[in-house]
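For this depiction, one protein chain was excluded, whereas all remaining protein chains were kept in their positions.
Should a chain be cited, it is by its letter among A and B, assigned in written order, with residues numbered from 1 in that chain.
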Amino acid sequence: MKVVVSRLADFPPGERRIVKAGARSIGVFRVEDEFFAIRNRCPHQGGPLCQGRLSPWAVASGPGQVRMEGPPRLVACPWHGWEYDLETGQSFMGPGETRVKAYEVAVERGDRLGEDARPGDARAPVPAAARAAGREPGPYVAETFSVYVEEDYVVVDV
Amino acid sequence: MTPDAAAARPRDAIDCDLHCAPASMDVLLPYLDDYWRSYIDDATIRLGDLSYPAGAATSGGPAPAAYEDLAPLLDRDATRAAVLSCVVLDGVHRNPHYAAAVATAINDWLRDAWLARDPRLRAGIVVSTLDVPSAVQEIERLADDPRFVQVLLPVRSDVPYGNRLYHPLYAAAERNGLRIALHAWGRAGAAPSTTGIAPTYLEDYLSNVHIAEVQLLSLVAEGVFATFPELAVVFAECGFTWLPSLLWRFDKDWKGVWREVPWVSDRPSAVVRRHVRLTTAPAQLPRSPTEVAEVLEMVGPEMLLYASDAPHDHGTSGGALLRDLGAAGVEAILRGNAEAFYRRSVA
Partner (left out) sequence: MTRTEVDARGRRADVARAVTLVDCDIHPVMLPAEQQRRLTTRWARHLERYGRRAPHVTDLYPRPRNKGMRADSWPEGGVPGSDYDLLRAQLLDEHDVDFGILLCLNAQDSGYDPPGFAADLNRALNDWLVEEWLDRDDRLRASICVPHDHPDLAVAEIERRAEDDRFVQVLFPAGGQEPFGAARYQPVYEAAAAHGLPVAFHTGGYTGHRGTGWPSFYLEEHTSYGVVMQMVLTSLVCSGMFARVPSLKVVLTEGGALWAAALRWRLDEAWARLRDETPELERPPSEYIDDHVWYDTQPMEEPDDPAHFMAVVEQARMADRLMFATDYPHWDFDSPAQALPRGIPKGLRAKVTHATACDLYGLPRERHDS
């Protein structure tokens, strides 16, 4: 199902839109010239994820020595602040938890996600900035959607 | 010692915390120079502090003052190795030069009166944190002596142990293959009350746990282990059953506020499991064997280093610790974990 979000010209960089697709609420983000879509529901306790603050990775070479790296592609849930990568929906809170309190992931693969991604494949490549920050993927993954620009409209494929 | 505690003594263990103490300051005088001997003679100086009142059952009696007092216990239990904690420097003094001088004297006494007498003995290097450069100097002075396996610090401090002011001390420990031991007590007047004085010994005694918890948070949050990846810390005589619930809390909070400390790039519980251990006395365990098994599973037996904590006697639950573990778990806690933990040979 394709949901038209807005005209491209009406969706400047740095902004976001929340759209409904049936019962689901979806946040569509424009970061510079890329679009991302993510379910507007935090896997942790159901908070309105897409209302959250966008930040880049903060990478530390040591205590007190921090630089911000990359574009602002992490969204922080407005409740507990848990963060998710807009592109993959991946959280980065460490591997190895014995039980996952997350819901099932349906990741639509678009041309954004890297060559080794497959349809239905729940493991996404680790972004370079996350690797720089020393982070491992965690068990929470937010649901993402493919966003296309057709003619002059921004469309999300739900 | 209570009969139950006596029955629970394991054999052939690596004992990671037991005590010795000079009978008085006179014992240390030969190890001090003219100036300090004169200062001590003229001043209201005394050794020891309020940590182990003579009449408190948990004190268990005075710490052995001479090797001859300890040897029978080592032989009785066929102790494989024992790491001495001499905590008499703990106290309320503020003069950093005095503290550094007495620390040096204690370490020299430990070598002469203990380490030289028995190849089973190891020790923690006693330093004062009132002046970190002096502490670093003392660590470097003794670093070539393989019988010192750790740097002994009191768990109670004026500044939390993750703070950058201690980092040169950790650097010295790390480059010399020494561990850090944070041992219960420290400064009287550093109880976690608004005045620093606990109204009862009972409350003060229990406070070691609370202080250890806060120190653990500091070590991780300040990035000590990120900065010193080869460093490891043992909490001695601070209990361990408090660990699981603190780590659950720590991990959850980190997930939300990690940006305040982005050098903590791994879950705090993972950092702690890689870099921290805890001794087994006081055990502070429940009565029910089922619950003992539960809490040991939550803590993880790999986290524990056996300690008699002689002469202290915290109660009977320590006996439960080993009773229901399988042979592998017992071996790990009595010997294997210590061998893995100490970078220097302990046995």
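The rule is short, and it goes like this: contacts are C-beta pairs under 8 Å (C-beta built on N, C-alpha and C of every residue); 3 or more make two chains touch, one makes a residue touch a chain.
These numbers come from a predicted model, not from an experiment.
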*Per the touch definition above, residue among B:L153, B:V295 or B:A310 touching the missing chain*: B:V295
*Contact partner of the left-out chain, one of B:S24, B:S38 or B:S193*: B:S193
*Check the options A:V28, A:V59, A:A76 or A:V156 and report the residue that touches the missing chain.*
A:A76
*Which listed residue, B:T79, B:Q150 or B:T241, touches the chain dropped from view?*
B:T241
*With the missing chain put back, which residues of chain A would touch it? List them for me.*
44-48, 51-53, 76, 78-81, 97-99, 101
*Taking the full complex into account, what residues of chain B touch the chain not shown?*
56-58, 156-163, 190-196, 198-203, 205-207, 209-211, 213-215, 217-218, 221-222, 239, 241-242, 244-246, 248-254, 256-261, 282-286, 291, 294-295, 298, 313-317
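Here is the rule we go by: only the chains that are shown with their structure count from here on.
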*Starting from the mean Cα coordinates of chain A and chain B, work out the distance between those two points in Å.*
46
*So in the complex, which bits of chain B are touching chain A?*
164, 222-223, 226-227, 251, 255-257, 259, 261-263, 265-267, 270
*Complex interface listing, chain A residues touching chain B*: 55, 58-60, 62-66, 80-82, 93-94, 96, 133-136
